[in-house]
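Note that one protein chain is taken out, while the other chains of the complex remain in position.
The chains carry the letters A and B, assigned in the order they are written, with residues numbered from 1 in each.
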Amino acid sequence: MREKIKSELLPYLLNAPTITMLLFVAIFPLLYCSYFSFFEYRLITQSANFIGFDNYITAFQDPIFLSSLRVTTLFIVVALPLELGLGFILALVLNQKTTGASIVRVVFMIPMMVAPLVAGYLWRFMYWPDVGIVDRVLNSFGIQTPEWVANPQTALPSLIVVDIWQWTPFMFLILLAGLQALSRDPYEAALIDGASRLQVFRHITLPLMRTIVAVAMLFRLTDLIKLFDQPLIVTNGGPGFSTYTVSLYIYRVGLSEQFRVGYAASLSWILNIITMVVALMFIRSIFVSKE
Amino acid sequence: MTESKKSRRGYLKAVGGAIVAVAVAVGAYELYRSTTGPTTPTPTPSPTLSPTPTPTTTPTPTKPFEGVTVTFSTLDPVTTVANSLKADFTNQTGITVNIINVGIEELNEKNLLELTGHKGAIDVLTNFVWMIGQNSAFYEPLEPFVKKYNVDLSDFAEWVLDQSCRYDDEHKFTRRGGGGVLYTLPTGADCTQLLYRKDWFNDPNEKAAFKAKYGYDLEVPKPPDAFTWKQFCDIIEFFTRPDKGIYGYGYAANPYTFWELWHPEAFSRGEYYTTEEGKPNLNSIGQLEAFNLALYYHRQKWVPKGAENMGYPEASEWFKGGKVAVAQLWNMMYSEYTKPDFIDKVGYAFMPYWGKPIGKERPLPPGVTSWEVPGSKPRMSSGGWNLGINKDSKNKDAAFLWIQFATSYEFGKESARKMSYFGARYSIYQDSELRKTNPWVDAALESWKGDYLWICWMRTAAFPQAVDPVTRYMHQALIGEKTPKEALDESQKAMVEIWKKYNYPT
Partner (left out) sequence: MSPGKLRIIENMLSWIIVLFAMIFVLLPVVWLVIQSLVPRGFVLDISLKIFEEMSLSNYAIVLDPSTSEFYRNVQNSIIIAAASTAITLLFGSLSGYAFAKLAFKGSNNLKIWILSMRFFPPISVVVPLYVLWGNFQLADTIPGMVLIYVALNLPFSVWLMSSFFQDLPAEIEEAALVDGCSRLQALRRITLPLVTGGLAVTALFTFIMCWNEFIFALALTGSRAATVTRGLTGMLIMYGGIKWGEMSAAGVLLILPILVAAFLLQKHIVRGLTFGAVKT
């Protein structure tokens, strides 16, 4: 009898450390955060007044917050498909190859390993007009270049390029692993049936890769929502507000100059909710599709 | 079987519920505890020591604080000098100094993290000039220490003491500081100047070409004289030669420094962040004209390509690399230009003012109604780093001894010699040896006389909160997303909103 109880409690015991850590370091601060999102809490004067939902109401009327949501969404909508597409192309190409494939794989891993911070500084100086390496290379081919991160229209695209540089390899590696794990049977059957290569891709490869693609997109998407390092280092949210992402704005409101911790907490919660909704949609589709 | 399952589930629910309840309770308690901590921002001098030295007949130990450690957070260049001299300090006093280096962009955040934590982990903190309003509630007033240790303040530049060290509520809006309580001692007397390529300006070919084009000589006025803004435009236009990769004005126009760098345009016509009474003054007619002038340099492309994302370090690199003819930089950045290969190429002058234009007529920039404003005089931004004692420090006397050392003549001389960072003492600025290797000192000393220096950011705690949206609105005008008037109107609105929260005059 004791044996049975012990063995039935075991999974919970094994999970206890994990759950405890997460409760105290993640859930507890989140609850605390939601608690003082109902206050006007200024860190400098250390005064806190209860103001109910005022912070949330202010947030939805805050033009800067809304603009930062727009900037973040724009970033995701452009970067994610591009990374997926480019990663897929590279994965398909390398799926056929055996020579030198492992060297290529290692090389492609490099941008992922570079700390986003270092990548940020690196690209910031690469984008320096006329003098930075981007301009030097392009100008030597006679291409006229804009001011990259100093021009409000090209600032966001320039940041997207940085993200693509850093994370397309991530997509590529996942998709490649997925492709190589596919069994050959459906392909052989299709070839016997005389299907063209494009048809094979559309009707066999893509559906079989659905789960992997969804998982990859999920991780990348939630990372992009949190985007902080690059906009801070490369453009500092500028020019104007054109690369001011949500995380950056929350950081400035809460911990830098303004120290309006209550308002920052409410903004964080709005961001949390948006992230969870999007993530759960993806998770459901992954788990559901497996049945 | 189901019985035990049910009871186990119930058991787990209870445990889970208990954990959540505990979490919320502890959180609530923490919030309560942290908000009923010190809430009064008004400073009261705390009598931790008797101002009169107690007479003793027994010989006092020469190192009363032997073995004490003082923690000091600061930035470069002070860090480097402090590291090299702290051994001397330890020999003199027996106090060990633990030096922590902080980055420029995070100084405010790190200071506040420490000060609001009330743990007293850092004894002496470095501040920028404008932080005093915000931090004064957390600092120990220094007057009692000054008296106790008989510190002579007369060698410190008076304007620096006023701007960086003295503060009280009546002086929160002043342009040149002042105040009843001494909170810090100064480690710097920084201000901006106009730097120019003396070798280019003195080149006879350039001079001839300039005279032909603009109708007057290319001469740099000796401070306290200065160019007029009209002449300034002539000069930077003249030196803008994009095909050679050279531009006139190295204007670092990223969202943060863009605002700071058009202060001379505004200050020189008497416009400050607020009126004398403290009402926000960001969209007055004078400010708008100054703003339009600053925008004009960019519209005319007299600034390097990509300036909109560049800060002071890049501006310094442009100047060093020979890409620009003039730049507006702070004293502490000049160490690069005092190196032997560069020292003769750089000249130092006051920033321009709205004086009577000379030479061939120049069309007014859009939004500027006249080149001349009566009563205008050159004005530049000033700032000065300073050191304060954490109220929660457990070693305040030892901390003060370190402050005394770090602002001493010896420290300043070493700092000036090594890093061209001159500190805030008259005697160092007047040292003839140092002046030979630092030609900018002449212009600096001239700017100290009279009303040429206004504090770069307002000292009241409310001001830093306005900075972020405001600099970006102005930046939007720079990149064309807003008209100048819209940008300043919105900035004014943002500042008024914050002023209202603090019950300041609007």
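Keep this in mind: a residue touches a chain if its C-beta (ideal position, glycine included) is under 8 Å from a C-beta of that chain, and two chains touch if they have at least 3 such contacts.
No experiment lies behind these values; they were computed from the predicted model shown.
Only one residue in the set B:Y312, B:W440 or B:W454 touches the chain that does not appear here, and it is B:Y312.
Set against the missing chain, the residues B:E114, B:E265 or B:E308 yield one that touches it, B:E114. Screening A:L22, A:L66, A:A189 or A:L206 against the full complex identifies A:L22 as the residue touching the chain left out. Screening A:V77, A:V118, A:L138 or A:L191 for touch with the missing chain picks out A:V118. If you put the hidden chain back, the residue from B:N83, B:T275, B:T369 or B:T483 that touches it is B:N83. Remark: the residues of subunit B touching the chain excluded from display are 5, 9, 30, 33-34, 73, 76-77, 80, 83, 100-106, 109-110, 113-114, 116-117, 119, 121, 311-314, 316-317, 320-321, 323, 330, 332-336. Against the chain not displayed here, subunit A makes contact via residues 7-8, 10-12, 14-15, 17-19, 21-22, 24-26, 28-30, 32-33, 36, 43, 89-90, 93-94, 96-97, 102, 104-111, 113-119, 121-123, 125-126, 131, 133, 136, 165, 169-170, 173-174, 176-178, 181, 211-212, 215, 222, 225-226, 228-229, 233, 246-247, 250-251, 254-255, 261, 264-265, 268-269, 271-272, 275-276, 279-280, 283, 286-287, 290.
Here, only the chains that are shown with their structure count from here on.
With each centre defined as the average position of its C-alpha atoms, the distance from subunit A to subunit B rounds to 36 Å.
Looking at the complex, you find that subunit B touches subunit A at residues 4, 8, 12, 19-20, 23-24, 26-28, 30-31, 34-35, 37-39, 41, 108-109, 112, 116, 134, 245, 254-256, 304-310, 314, 461, 464-465, 467-469, 472, 475-476, 478-481. Contacts from subunit A toward subunit B in the complex involve residues 5, 8, 12, 23-24, 27-28, 31-32, 35-36, 39, 41, 43-48, 64, 127-130, 147-152, 155, 235-241, 244, 252, 255-260.
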